[in-house]
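Just one protein chain is left out here, and the rest sit where they should.
And now, chain A:
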Amino acid sequence: MKLLVVEDDATTGTYIARGLREEGHVVDLVADGRAGLIAATGSTYDVLVVDRMLPEVDGLTLVKTLRGAGNGTPVLFLTAMGDVEDRISGLNAGADDYLTKPFAFGELSARVAALARRPQGIETEAVLRAGDLEMNLISRKVTRAGQDLDLLPREFALLEHLLRRKGRIQTRTMLLESVWDLSFDPQTNVVETHISRLRAKVDRPFETELIQTVRGAGYRIAA
């Protein structure tokens, strides 16, 4: 993927760019808003990573300007600690997701990946499949190797979320946001508990593990 990182703090910028490059992406790094705007309009990127506080043109204006010009490139907004307002105004300005600093690199990478694939859409079939696992969204039945699995509503929602994003890492906070609708981290092990309950039903009785843990990042169902 081709990514643009607009970040004025050199340490953070280099760190993000290097990490993303190590993952095989092509990364352009610029340090101010005006350069960011020029770069973003000058070539096509898969995802923009934009810091909120930027010299020249701030992140909010940058996103607004891009959206105003009809540029729909997905934007991951980086906000400083405690700037709850910025997060909301960032989303309102047209950003697709946000991440509060400091963040673990795995979180950033998972969110960038999630954004990049968004245009291709997520699975919209009535039946989701992974290996011999089948989830029927209409009858709300889940079977594996022909065996019925009895899932609680939250387990069903969690599995559905992972199946729809097959092959993509979903972090704890991403799962909390979409499965529990919580935009803050209550610092509990609820995600881990539900993943392990889900595994007990979906994976343990069978030979292959479908739900994978990605160390330091999150979970995914193998594509």
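Heads up, the rule we're going with is that a contact is a pair of C-beta atoms (placed from the backbone, for glycine too) under 8 Å apart; a residue touches a chain by one contact, two chains touch by 3 or more; residues count from 1.
The rule we apply is simple: contacts and distances are computed from a predicted model.
The chain not displayed here is annotated in its UniProt record as "histidine kinase", chosen from "NADH-quinone oxidoreductase subunit A", "histidine kinase", "ABC transporter permease" or "Phospholipid transport system substrate-binding protein".
Although one chain is not drawn, the whole complex shows that of A:R67, A:K101 or A:K141 it is A:K101 that touches it. The residue from A:D150, A:D181 or A:E207 that touches the chain not shown here is A:D181.
The chain not displayed touches chain A at residues 9, 11-12, 15, 19, 80-85, 88, 100-105, 154, 180-184, 186-190, 192-193, 215-216.
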